[in-house]
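To start, the structure itself, in structure tokens.
Coming up: chain A.
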Amino acid sequence: MAQFSFAFPKPGTKKLLVGATLGAALAIPALLAGLLVFLVPMVNKPLLDAFIREKLGHVPATWVGTQWVYAAALFLAGIAMFTFAAITGGIFSWYERRVAARIQSRIGPNRVGVAGFLQWIADAVKLLFKEDLVPGEADAMLFRAAPYFVVAGMTLVLVALPAGQAIVVADLDVGIFYILAVTSFIVVGILLSGWSSNSKWSLFGAIRATAQVVSYEVPAGLAILVPVLMAGTLSTQGLIRAQGGWPWEWFFFRNPAAAVAFFILFISQLAEGNRTPFDLAEAESELVAGYFSEYSGFRFALYFLVEWANLWIIGAVATTLFLGGWQIPGVSAQTWASVRGAGSFPAFGWWALQFVSLGIFAVKTLFLVNVVIWIRWTLPRIRIDQMMNLCWKYLVPAGFAAMLFTLVWQMVATWAPIVEKITALVVFAATVWVTWRFLQQTRKNVSLIAHERVDLSNW
Partner candidate 1 sequence: MPSGQDIAALLPFLLLVLGALVLMLSEVFLRSGGRGYQSGLTIAFAAAAALAVPFAPQQVLFGGQAVSDGFAGFVTMVVCAGLALSALLGRGWLETRNMERGEYYALALFGASGMVLLGMATDLLLAFIAIEVMSLAVYSLAAYPRRGQRPPEAAFKYFILGSFASAILLYGSALYYGATGSTLLSAMRGGGGALLAAGLSLILVGLAFKVAAVPFHAWTPDVYEGAPTPATAFMAAGVKAAAFAFLTRGVLAMVAGTPFAVGNELGGVLGLLAVLTMVVGNLFALPQRNVKRMLAYSSIAQAGYLLVGVIAASRPESRAQGTSAVLVYLAAYAVTVIGAFSVLAVMEKREPTPDAGSADAWDVSRFAGLASRRPWLAFAMAIFMLSLAGVPPTAGFVAKLSVFQAAAGAKAWGLVVVGVLTSIMGVYYYLRVVVAMYMQPAEMEEPAAAPPTVAIAIAVAALLVVVVGFSPEPLTAWARAALLRM
Partner candidate 2 sequence: MGASAETVLFWIFAVPLIASAAGVVAARNPVHAAMSLVSAFFWLAGIYVLLTAHLLAFVQVIVYAGAIMVLFLFVVMLLSLTDAELGLEKLSALKWVGVVGAAGMLVLVVSALAQSGPRAMRAVGADFGTVRAVGRILFTQYLLPFEATSVLLLVAIVGAVVVAKEKI
């Protein structure tokens, strides 16, 4: 049996620091959850109309201010989503560095706050005060504009990305397709930054990134089609509503092809987000920092913000499509409706359930974020020809196969729903067993290497 030694906080840490860290660690998630739960559902026409009618005492259809209220609600929701992205991005930056340090048996950031928890704030402040350099030979206008394309691409995704039963800025009819589409802003930004820097490292990085992102959009699109075919809608909320709270109601388990599609999508997302093992675009050993080599200060910070905020998007998209999204086990659509009550404004229980759904969504998403980070610090970077081969020779045909299989599967599932249920239970049981075996094996391996002692003291 392995011995775990774990000391937190380390003896001798200042009380004030511990307090500040703990305060931040509790306040930030609470703040984010509050932002999401209370601001975002407000962008809902019936709710806003009820607000105008009952709180402001005007008739929404005729009042002049109606449009302004709508605009203000949209503005607030936008602020909420952007704040959310910025803060989670920041925290992920700290978290990733800690995990990296852990995996590489070093200490990692540990100066600002306990376990370096406030490091990301210090970094952001530092980068804000750095000089914003524009290389003399660069195309200044495009050089300055490029980071905004990248940020816009990331932020616009959040509009259609759900985080809870009513927590989505706009439940678009074309939801998931919209997400695919606005992601293309990022490519434009990357290409621009690479070219406008007038540096060969940047240009190489940009060209690699573009080739990679444009290629991997194809398998990603094919993989997304699988849940879309199963749900019969493109709307992100509709996709989640077509799933259920229990694992065997998730798309991942309901169709063997969907499990394949999940991995295709996940790999493609890693590639589209330029994450290791697909970080050829910013391969530091070859290209300095790829397309953002020439950037500094605030604009540099924007690229990193997007990179880490993308982690949430990667996890959230996969959760939405395959892992049941925010569905709470045992809570059906009827439950939601009855908890909400008949009033213009939802009852208290509804808000509580929103928090639960947000929590469930966040747990699934954060699990996937963890996986992405593990992959980054475990796998080496692959070569560009391997990257292209993987995409065009394996993922794309597999994606097509998964799509065709799903078409047949949907016919079978409509004809005999029991087949789908049995498959879901079997696949779920198999997954549980594989996970259990994996954990056991890992535990054994760790014990062997660490001589029965696992040192977690640098956490």
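Criterion: a residue touches a chain if its C-beta (ideal position, glycine included) is under 8 Å from a C-beta of that chain, and two chains touch if they have at least 3 such contacts; residues count from 1.
With respect to how the candidates were assembled, all candidates are chains of the complex that A comes from, given by their letters.
Keep in mind that this is a model prediction, so the values were computed, not measured.
Only one entry among 1 or 2 touches chain A in this complex, and that entry is 2. Put simply, chain A touches candidate 2 in their complex at residues 66-67, 70, 139, 141-142, 172-174, 177-178, 180-185, 187-188, 191-192, 195-196, 203, 207, 210, 214, 217, 233-234.
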